[in-house]
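To start, I am sharing the structure in question, which I have written as structure tokens.
Note that one protein chain is taken out, while the other chains of the complex remain in position.
Up next is chain A:
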Amino acid sequence: MSTSNPHFSGYGLGLRKEHYCDFLETSVPVDFVEVISENFMVAGGQPRHILRQVRERYPVALHGVSMSIGTAEGLDTDYLRRLKSLVDEIEPLFVSDHLSWSRSGGFNAHDLLPVPYTDEALDRVCANIHQAQDVLGRTMLFENPSSYLAFEGACMTEWEFITAMARRTGCELLLDVNNVFVSASNHGFDALAFLDGIPAERVRQVHLAGHSQGRDILIDSHDSPVCTGVWELYARAMQRLGPVATMIERDDEIPPLAELLQELSMARTLGAAL
């Protein structure tokens, strides 16, 4: 990898069970792997053991889905404590989660629910990010989720919200290009305006994934290859951001590793053209 960007961490893949053997027994040509943090926030057993072995061979990014950074009532301290213990052990390349919420009044939806882009929500998100970064003792990355619903009463766009969030908390960004594509289509905004609107210098990582066509709406399903429209948007994003660590997320219909590496080589080609 040749780059002038000191933050560039190369090209990676999400580590999924189906490929554990490939990653542990062969030398997979990736610069890092990303795992879902919660799968490893357990007391012991094989998952933690495998992660330790993987970590000996590859840099690891910890990607969370349950921090619920947009929750109105503050973060779950037990959750933060366990994540901190995992972070201390793994010394990850990145620690990320989503700009979304899942917890409310003791209920947990286990989904990435949308945040209203209001001043009140921005205050809450920023306070929660401060709390998380203080406990973890490091900067986190937050990802733009796909959304299927926009709330009345929003006083800013998603990218304005993200920009203010990054400025106020010092957090960094995980740009999911597929999620921009899906949300832009679902809500009728201009994906390029999103790319132009976010602070480029804060983007540390990019996700690419496949989506599917639901009834009247695009669904972020992570069960198919990255589509042409998303590759085009990625190329535009790279022109604007410069080289940024990029990986492919596949969570369903998981193909042989060689197929994902083939997809990843497309990202390398687009990155090398910069």
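To be clear about the criterion, a contact is a pair of C-beta atoms (placed from the backbone, for glycine too) under 8 Å apart; a residue touches a chain by one contact, two chains touch by 3 or more; residues count from 1.
Simple rule for what comes next: contacts and distances are computed from a predicted model.
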**Chain not displayed: protein name in its UniProt record ("Acetone carboxylase gamma subunit", "DNA-binding domain-containing protein", "Ferredoxin-type protein NapG" or "Transport permease protein")** = "DNA-binding domain-containing protein"
**Prompt:** Of A:P6, A:G44, A:G137 or A:G188, which residue touches the hidden chain?
**Reply:** A:G44
**Request:** State which residues belonging to chain A touch the missing partner chain.
**Result:** 38, 41-49, 66, 68, 70-73, 76, 78-79, 101, 103-111, 113, 116, 118, 120-121, 124, 147-153, 186, 214-217, 219
